[in-house]
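We show some of the complex, not the whole, and keep each chain where it was.
A and B are the chain letters, set down in written order, and residue numbers restart from 1 in every chain.
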Amino acid sequence: MSHIIKAGLVGVTGYTGMELARLMTHHSSMELVRVTSRSEAGKTLAEIYPFLNRLPLGDLVITQPDPADLADECDVVFLAVPHKTAMEIGAALLAEGVKVVDLSADFRINDKATYEQWYDVEHTQEDLLKEAVYGLPELYLEQIMGARLIANPGCYPTSAILGLTPALESKLVETDNIVIDSKSGTSGAGRGKNVGTLFCEVHDSFRAYGLGTHRHTPEIEQEISKIAGKDITVSFNTHLLPIDRGILSTIYTKLATDISLEEIHDLYTDFYAEKPMVRVMPLGQLPETRFVRGTVFCDIGLVVDPRTNRLIIVSAIDNLCRGASGQALMNANLICGLDIDEGLPMAPMMP
Amino acid sequence: MSHIIKAGLVGVTGYTGMELARLMTHHSSMELVRVTSRSEAGKTLAEIYPFLNRLPLGDLVITQPDPADLADECDVVFLAVPHKTAMEIGAALLAEGVKVVDLSADFRINDKATYEQWYDVEHTQEDLLKEAVYGLPELYLEQIMGARLIANPGCYPTSAILGLTPALESKLVETDNIVIDSKSGTSGAGRGKNVGTLFCEVHDSFRAYGLGTHRHTPEIEQEISKIAGKDITVSFNTHLLPIDRGILSTIYTKLATDISLEEIHDLYTDFYAEKPMVRVMPLGQLPETRFVRGTVFCDIGLVVDPRTNRLIIVSAIDNLCRGASGQALMNANLICGLDIDEGLPMAPMMP
């Protein structure tokens, strides 16, 4: 390819920024030319991330975030900053003519009031809210390819929506009795200084932390309601795993129709046949977070419990890769006219 | 106390045997005088468990399991052997006049046919099945104190039943819509040689492994059906955590009555007021497996999700201590006329 896409990354000090730097190392058609951080500007990437020594990105000097400079240098910019901050800098970048992939929640929720209720801040960019495309390629491939602003999906929603979509689209399950029990690795809690995520507070333990109140709830409900064609309220609940990466969601549904596990499995397999980043596991196998480690795969396992007439869907992703930066790169590839999987590692790291 | 109870342990090489040896080290009214193992007979405990060096039990010589010898030397015998084996040796010991606490599943299921269906072996001791008392002290304190054969509860059932009992007894929740999503530490998988539980197959990963098919299902249903006064079928599902010890069950129910979270919390607190090994957490706090590590506590957290009208109960135990050997010791204390908590550590090890 003659033209190399130039990319910028706003916010490099968190785990999603770190992951994007990892992924961009192997991309042959897109180059990271700007990385920004208010606190680390002036250093090279390798100075803050020694794992990048002797790699091309290691010498990249971190700059202060400056929309004009980013617009001058970049075709596309990733935003890996907290919500509310993303909204403002995203608007500035779009005004300068740059494409934007926002990893925060700021453009995910279509309804301004719903966003403001769950995130407790004012949304100042309502027009962009309408324009943004929800960056889940299995659902919105065409729209993503034509977009200039991508709302990159949340980690939990990615696992939940991909797990539920075929069942809801085919009206296999009751829509008023869905329980999503999700467990996430600790990188999902971010890289901020925090006693609660110290090694000794997480290691060799397990806890629930968000029961019925997690901010990813409206995002899940928005998307699955569209698929089902009616409003769905889910019980969405989260737990903290003593692992670095990985989300596994166990999704409990009630079957609404008379269908065998084999038929459901066929239906899922067909639905994802042309969508190679989702792997419906053979019957009898269940996902494990390590099977998707470091990749954009979403693995789905299916079980029917005839005693309770439930379809149980198990869905696993890597929260940092498919749940954040890897999916962001899929979206950036698409809006820049590249193949969806360019630069993405496909083989999970085992063990 | 002038009289020291003499105890035996059949099967010392697994994690429950190991845990019982740990607990007995600090017991001042009961002494472990016999430990048996077919493969390790002739060695001292310290030879197979170096952590017992310079402790009184370290010098205890492991013997071959021999009911007559155990009966001669012991007042009470713990069985930490696989199901089916336990049934036979338990019967022999009872015939010799020894009290028995069986940690296997052999005497937990009241109905012979149900046992045989789920465990796929013939039950040869139907009379003992009728006699055995289910050793959950919060439910059966009186019966345990008068028993000679205790069916020590399974680890998952202990967490599930203690979590559900107050809600079911007070008819707070619908009985046909209960989902139990349980996660267990790896010691629950035993100490046998197995690729699936090697460090590199479990560490930094998470998986579901028993969805709708775990053998603890009928045990849970049996006990909660008694409490509710009607037959309950649950969706019980298990996952493997990369931690040594601990079970956390997230139990999803639908409220059947108009009641506030505060009222539910009061009801739980009252129910367990005289049962000090269950701790109903203050509102706003949720259990973590580390809070009960190494102890017989069961911690319960309560959440009401008004959006879905669900009561979510989170219940945490240490699967080896409360879920096996610690509870066995509580039962042994009771059937030998001691206080329930003698010899038991109460302060969890943190971190």
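Here is the rule we use: contacts are C-beta pairs under 8 Å (C-beta built on N, C-alpha and C of every residue); 3 or more make two chains touch, one makes a residue touch a chain.
Worth saying up front: this structure is predicted, and the values here are computed from it rather than measured.
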| item | value |
| --- | --- |
| Size of the entire homomeric complex in copies, 2 being in place | 4 |
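The rule is simple: only the chains that are shown with their structure count from here on.
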| item | value |
| --- | --- |
| Copies chain A and chain B - rotation angle from C-alpha fit, nearest 5 degrees | 180 |
| Chain centre separation (chain A, chain B; CA means) in Å | 39 |
| Sites on chain B touched by chain A in the complex | 177, 179, 181, 183, 200-201, 203-209, 211-213, 233-235, 237, 239, 241-244, 246, 248, 250, 252, 286-290, 293, 301, 303-305, 307-308, 310, 312, 314, 351 |
